[in-house]
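Reviewing the structure listed below.
A single protein chain has been omitted; all remaining protein chains appear in their positions.
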Amino acid sequence: MSPRSDRPPPEFSSEAVETAEALGRNLLLLERTSADPDPEVLNSVFRQAHSLKGLAATFGQTPMAELAHAAEDLLDRFRLGKARLSTGRLDLLLEAVELFQRLAEDPSAAVEDARALAARLSSMDEAPERMGEDPLERLELQPEVRRVLTEFEEHRLRETLRRGELVWSARVEYPLDTFDRDLEQLKARLRGVGELVSTLPGPAADRLDMLSFVLLVGSGAGEPALRAVFAGAPVELRPVAVRKERRPGPEAEGPRSTTEGGEAAGAARTLRVDIARLDALMDDVGELRLIGEAIRGLSDAREQSPRAWTVELLREQRRLVRRLDILQDRLLQARMVPLRPLFDRMQRLVRRMAREAGKELVLETSGAEVQIDKRLVEELSDPLVHLVRNAIDHGIEPAGLREGRGKPRAGRILLSAEQLGARVVLALTDDGGGVDWARVREVAIQRGLLDEDRARAATDRELQAVLFSPGFSTASSVSAMSGRGVGLDVVKTNIAGLSGVIDVESRAGEGATFRITLPVTLATVRGLLVGVSGRVYAVPLSSVLDVLAHDGRHGVTDDGRRMVPVRGYNIPVVSLAETFGLPRRAEGGAYLVVVGVAERRLGLVVDALHGQRDLVTQALGPRLGQVPGISGAAEVGHHHTVLVLDVGALLDEVLRGPPLLVAQA
Amino acid sequence: MSAESQAVEVCAFWVGDAIYGIDVARVDEILPRVVPLPVDEAPAHVEGVVHVHGTAVTIVDLRRLLPAGTPPRTAKPKVILARLGRRRVGLRVDGMAGVRRYTLADIRPGGPVPGVLAVTADDCRLLDLRGLLADRTAPPRVPL
Partner (left out) sequence: MSEGPSSLEALLARFRFRPDEELDGTAPLPASAVEPDREAGADELQLLTFGLGTGEYAVALGTVTEILRARTLTEIPRARPPLLGVLNLRGTITPVYDPSLRLGLPSTVPPCAGPDCDRPPRPARILVVRTALGPAGLWVDRVRGVQRVRNGGLERPKGGPTGGVIGVLPGAEGGCSVVDPEWLLR
């Protein structure tokens, strides 16, 4: 176990994870375009590996630094044309991306794997391709220009010549105060006609307020097209001649500049928070400062008129509270992040899992831009992986079988996200064999989860409860990814822990859709405050289906459960006071709060209702671990903390066994 | 440097019947009533420690280090959480007297009491907090 003091600071983890994610995306892009890789992407992946190495070294994360170093070397060889991009190598690099992310979260997690992978990456040596004579020798570049070219730039020049294109030299001048913008604009235009290989400082300009540059451009477009790009900017444009025969004698070469400094600078940096949000937050702080000033000024006013002073003070206090509310709201909003990195991760996983399972399939995503609370994203990862694994292992059929059924060879999995008001719905749809409800029924009976009659009478939707209950699994094989081979109950528990709900829709032979519905933010929960034996608890409103007055009467089922009829159904009820071992209050008015998750229903008998509130919830913390029936706490009023009920857990505890709605006879 | 740029902003307070001041940049917070935990074998002016934002802070009673006197009736005792180098110390005073701004022209050096660096035109005594709290008489086994 790594002691707390070894953990690198959170800035390290988040930056490492982001860089690794970007690297992963770029690697996938390279795979798709391996015939003609974009030099900018090649450069980016090299820089990303380099900055991961630097980041890891700075924070003393040796295994990560070593792995990043090995990756960087390999990526360097790619971009210099010294090694080919092959599937095998990309696989290893993608593995490295996974390890970077794991190591970023927990440095002790995968040290051995990282070392092993670094060794494998380093041993991927390949003799440089036979190049014969270097075409660069024939290019009439001035020695001082040739001297300062980096290895990468030389490679790109060779590529230009190999493609039969010309190398152009363009000298431009820009004013001192706008040259950076002007250059950027020029570069953008150049991309349309060719490749900007190098930007070099030019000879001194005539005017002191101008800077001159020499650009080396590789292009197959003719001179008119190039001139058009430079339109408006004074330019000396000429093609660099290529000699017919080699110059006799070796060229005097000065020491080559190394690539270290220039290329590595500018590691990819991403803003995690929208700038507009930060600006708004700064405005809020500004407003708060104004209020602070006003309050300070009040102390002078005190002598003059105590009465007016009090009024002023109260007014400022109200302003303060309003401003703080707005600030809090904005900060909560700032916790929202897009689902994209999670979806990207799924892409990589699917690639690997499909190969391991020997299945052909395609993963499509939609709605990656949907935003949810950062904490939710972290917690969603495991359940999603589980569902994807299920879909790949048990959902999608082998290619041959699919063809036989008239389906396309490759299976299709769609991971989508949609925001509906205060909720986000994530759906995982596959076009595989779907859920075999008949088999589910059988297994339920076999395992004693349902008795025969109930099972036969249950509809597909009602059988969902069985599918999600512990001890249910139709697969006899245990795959590495899913670990213990336990079924969907783990997924369901995880989702419930996020105040979410999961259900499944499926038609045999056509596929299945698992739908996860979540509140957009974990941070605030709208709760119904209920009184029980003098205590106050909060019930997440998202789980509350009904609130009724309760006169205490109930029916009793054969197995001793209390039931109360509600809207045509008999609902099991339980007294919260009893469940929590609290002293019972004298009989009096009571209320029934009907809660439900997915298909299950439960009525909670409480003494009083105390209204609805938006609550900022806090986790109970690692010390308290799991408190049965309680999911967290929230502050209500001054120094008054209420506990938030875990409806899913209460349902489990009270109902024991798959509950089915029983229509009133 | 112009005389204007040599201005100081002073957090002024009552100790006894006189007003003293420290650099407002030193002041982190004004604490409400505190009840310090006694510390064994501490000098008389050290009241004890109090936990503020997670760390223990020494509380010093300035009334024992400066001349006695009766503060005005409206003054309410407070504890000023002040910075001293890298540390913080709580200074118990008889009451607050606002934040005041002085330029060189408002100040004359020296003061009637040891520990006072200068006195202002409106009789605010600028304190040498560092010197005042140095305890040369305490046994040397009390490093900070």
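Order of writing sets the chain letters: A and B. Residues in each chain are counted from 1.
Rule of thumb we're sticking to: a residue touches a chain if its C-beta (ideal position, glycine included) is under 8 Å from a C-beta of that chain, and two chains touch if they have at least 3 such contacts.
What you are looking at is a predicted structure, and each value in this text was computed from that prediction instead of being measured.
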If I'm reading the header right, one chain is hidden. Which shown chains does it touch across the whole complex? A, B
Of B:Ala12, B:Val49, B:Val79 or B:Ala97, which sits in contact with the chain we cannot see? B:Val49
Would you write out the residues of chain B that touch the absent chain, in ascending order? 1, 3, 6, 8, 22-23, 25-26, 37-43, 45-46, 48-49, 51, 54-58, 60, 83-89, 104-105, 107-109, 117-118, 126-128, 130-131, 133-136, 138, 140-144
So that we can see where the missing chain sits, which residues of chain A does it touch? 4, 533-535, 579-583, 618-624, 627-630, 632-633, 635, 639, 641-643
